[in-house]
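This is the structure I want to talk about, given as structure tokens.
One protein chain omitted, others in place.
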Amino acid sequence: MIYELFLILPMMLIVLGALMLMLLSHREAPLNRNMLSVLILALAFGLTLSRLGEAHSVFVFEAIFGRSFIVDSFSTLFDLMILGGAMLTLLINHDYFKSRHYFDGDFFALVLFAVFGMMALSHAHELISAFISLEIASLSIYALVGYNSDNPKSREAMMKYVVLGSLAGALFMLGLALIYGATGSTELGAIAAHIAAHPQDAHTMLIIGGFFVMVTLFFKIGAVPFHAWVVDVYHGAPLPVTMLMASTFKIALFAVILRIYLGDFAALGDFWSLPLQILCVLTLIGGSFLALSQSNIKRMLAGSSVVHAGYMLIALNAITLGNFNASESILFYLMSYFISSVGAFGILSFLAAHEHKQLTFEDFKGFGYSHPYLAAMMSIFMLSLAGFPSTIGFLGKFYIFTGAIEAGQIALAALGIFVAFVSIFYYFRLIATMYFYDTPKTEQHFGFDTTTVLILLMAILSIWGGIGTALLPYLPTPDALIELSRHAITSLD
Amino acid sequence: MSLALLILLPFGSSLLLGMLYLFTSLRSERLYALIGVGAPLLISLIALWLGYGQLQGAESLHVSLFTWLSIDALRIEFALSFDHLSAVMMAFVSVIGTLIHLFAVGYMRGDAGFGKFFAYFNFFMGAMALLVLADNPIILFIGWELVGLASYLLIGFYHRESANVTAANKAFIANRVGDFGFIMALVLLFGAVGEGGFSFSAIEAQIYSVDHALLSLIGVLLFVGAMGKSAQIPLYVWLPDAMAGPTPVSALIHAATMVTAGVYMVARFDFLYVLIPAVGLFIAVIGILSALLSALIATMQSDIKKILAYSTMSQLGYMFVAVGLGAYGAGIFHVFTHAFFKALLFMGVGAVIIALHHEQNIFKMGGLRRFMPLVFYPMLIATLALSGVAPFAGFFSKDAILAAAVASEYPLFGVLGLVVAFLTAYYMMRLLLLVFVAPAKHRHTSLHVSPYLSLPLLPLALGSAVAGFWGMGGAYGGGDALTHFLSLSDYAHHLTHKSEYLLALLSNLIAFAGFALAYRRFASGAREPQPTALFERWILERFYVDALYHALLVVPLRRISLWCERIVDDRFVDGTLGLFSGGYRTLATHFSTLQNGNVRHYALYFLSGVSLLSLLLLWRL
Partner (left out) sequence: MEITLTHYLILSTLLFAIGLIGVMRRTNLLMLFFATEILLNAVNIGFAAISRYYGDLTGQMFAFFVIAIAASEVAVGLGLLIVWFKRSGGIDLTTMTSMKG
């Protein structure tokens, strides 16, 4: 009992913190709500961290909740990633929050609610709870996207997201109804048992239902053709929210996708593989189309996030075909993408906070001369996102492609590599813009504060993740991350 | 541990300085100077202390920091060693390096890149220390490369002027050519003896098992590396251009670090070269030719720093003659004494240049003796030492080399060496007279010389005067102490005492003849020479070597590159790629029109995607 309480303590902490922030939201007292929420997240992070590395798998309060919530090594790792991601997102936007007047207490309460939803998502072992967790996270994020209601773009983005998101939610429910109809249960273990007990060709309804459920999740990660909202919403949302959606939320979504996949649907791989491959191809190519045709950096990064989702779909497909090791590559890729994208968005946020830029490519002309250090770090992030060797992004892609090749998906791997080459075009376009235009702008002083230190940290991590293995034999390396992921995945079996 | 400190201190302080310079707004020169000079001072104290221990007969030190590479049986340790040879090298490198650092504090005062300069400078010292202390050729090569990098950064220090960048590139590229030889040699050596360990002692133990022809090839390739680093024919072209860097950099490159690396490396591989005297002869030939050529060029130069640059090259030629003929002790001895007076000369010249607001043409100077006696007299001593006048330092080391040359089977080396000695005396006295004695061409009434600029000259002047006594040959009552201390595998012959006296007399007479000629021509001033005779024009144009390289290598390469760019790249590769990428981008534009902002259309894409895919699923079931 006490142990189970301890297990869900981080989540409770987040909810309580969110409620407290809501109650405090109209106090006039000067209160650094950003730091307060970071503190709460850090507490939860520390508590979760204490469980890392020990193998465990517990259905919390089974008597009350049934088998709908599980705490296992897998969810622990994902909790850490989500909490760490949210923490970094809040910290790196420190300057941005200060520069905009509309970030009050409610904002941070909503962020914590979203984080709670994401954590719950990684714990969900039952599809209804998964849906509720998804909705908790989504609803908070809807509100966050439209938070700057003075900005018509922000409102428009929220509207698009709400409309399409509820449509997707309805599809999830439809799929759930079909699964429930087919198996009489929505608990993942029971579904798996049902699949195992019946012959392969008796699962028509289950497969269609599962497909609808997956469609919703794919919609949220922005797979083509369910991607149309991504670019607009990422563009219209306040920068911190964009970061939260692009990195942290995606981590949570992959938590539930992986759990459902590895737990249940992998057994139906034969049916899954073809639509998934089609989705991969569409997502990779469509995403690169989107990213190519943008002139705003935020939109470009949004388009490219679609491509990154496509890479992870490649690995998901490899899992479908029986290469379960590919799930580790998804975890690693999530981390690597997180590091580089948070860094890149962090620089955007720093600029938006200090210079009120529109963040188009034009604005970055001569950036290499006016902000040499930030430009260098931006280049690192772009290289890492493009998967340039010696960055963490390269290793992430490398694991994904080798996983795909091991699963016999050579064509998909080749397409992935091709798209990676295409991505060099739009990432390097930014680097070229920064360095190839000489401007009369004078060099700005590089000062250390929360934002820049974290950006620097991300840049170091991007490089360390890429070459750390070779240079620093005594420090933990990407191999350790892989080991961690492997350990977490085993708790699913 | 103290050995590791010798490496870590300069690199650490370089890192610290670099961080301070990059990330803080601290621009206090005092702070940078304190750290920048403190680190070399500390390492020279450590080096002297360790060196004293060696002198007292202590065991040579070995320390292995960590295993750098371990593949199967092959292990490369990151190991340092401190034996007699490295003791001598380290001692003078660090002490002279420290004095040059001190000088640089005065020289670089007020420069915006003060902190950056000292970061690079300490890095240079660290790289050189790594090179000298390396216990195996791989580590030596790392130091070797880092030295090249540091020199590149420092030569191009004033990188806003494109000429300086070109000079830095030239130095780097010429060194890369040499490095290629070095790498090839290491690969071959590794193939031959790598299995039984690759430290110097391990190689020495196995060297007899290596085929003679292969050994000769390794020896030649190693020397190609030395040619690059120590500016010998044909890779010397970078050295005069390297004067583009600030003067302390030239002093450091020419006296304490970098150019001596080649000689040091040959001496380090003495056990190898002993077995292949034919290659040694080749080295000696290159050395004497370089010495002669550069001494000739130096007599016609009018840029004060370039004269010194060619003089360095010429003295390096001497050193290679020595090591080529098997007189390793004499070679290192000359490296040692040369460091003192060459550092002094560069620093004196630096003081002159600063005082005259960056005027470098000696024909526009004159009469400076009155204004800067503290610069003139040390430089006079250095000139005497460089010209090999007894009993200054250069005399003993040069005499040792000449003696070895005369005693060898090819006394022609000795004769040519004496010719070079004559030229040396001539061009050095020419420089001294035109700058300090000849009637002034400028209208300065007083010239300020900062004590930072003049004070470091004094210990060096003392060194230039007396450093030679350590290695004094038997003929003069000394016992070749340095040579014995080094205990390298010398195989050069010795002269009888009588012939040695004769040689000394001759070389001194020749030096004075050089002085006399210079005095006659330049004591009362002279106009800048206009080359008349064909030979003079040749000399002034540095024998057209640069032009030759340009015509033979640079121009054809550029043509090929241009052809590749225009035809292969533009038309063929870019054309093909352009077709694809253009098509891809057109598609992308079409695709993005689907992204029309209307959420109902988005819902349509979403739902049609769902329906088509679920139809597909149903069809497959």
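Couple of notes before you dig in:
As written, the chains take the letters A and B, and residue 1 is the first residue of each chain.
Basically, a contact is a pair of C-beta atoms (placed from the backbone, for glycine too) under 8 Å apart; a residue touches a chain by one contact, two chains touch by 3 or more.
The shown structure was predicted, so the numbers you read here are calculated from the model rather than taken from an experiment.
Here one chain is not drawn; of A:Gly46, A:Gly181 or A:Gly408, the residue touching it is A:Gly181.
Touching the missing chain, out of A:Leu9, A:Leu24, A:Leu52 or A:Ile132, is residue A:Ile132. Only one residue from A:Arg67, A:Arg100 or A:Arg155 touches the chain missing from this view: A:Arg155. Annotation for subunit A: contacts to the undisplayed chain at residues 128, 131-132, 135, 139, 142-143, 146, 149, 152-153, 155-160, 162-163, 166-167, 169-170, 173-174, 176-177, 180-181, 184-186, 231-232, 235-236, 293-294. Residues of subunit B that touch the chain left out of the display are 592-593, 595-600, 603-604, 607.
What we mean here is this: only the chains that are shown with their structure count from here on.
Chain geometry summary: the mean Cα position of subunit A and that of subunit B are 53 Å apart. Only residues 159-160, 163-164, 167-168, 171, 201, 204, 207-208, 211-212, 215, 219, 224-226, 228-229, 231-232, 271, 274-275, 278-279, 286, 288-290, 292-294, 373, 422, 425, 445-446, 448 of subunit A touch subunit B when the two sit together in their complex. Across the interface of their complex, subunit A is touched by residues 22-23, 25, 581, 584-585, 587-589, 591-592, 594-595, 597, 599, 601-603, 605-610, 613-614, 616-618, 620-621 of subunit B.
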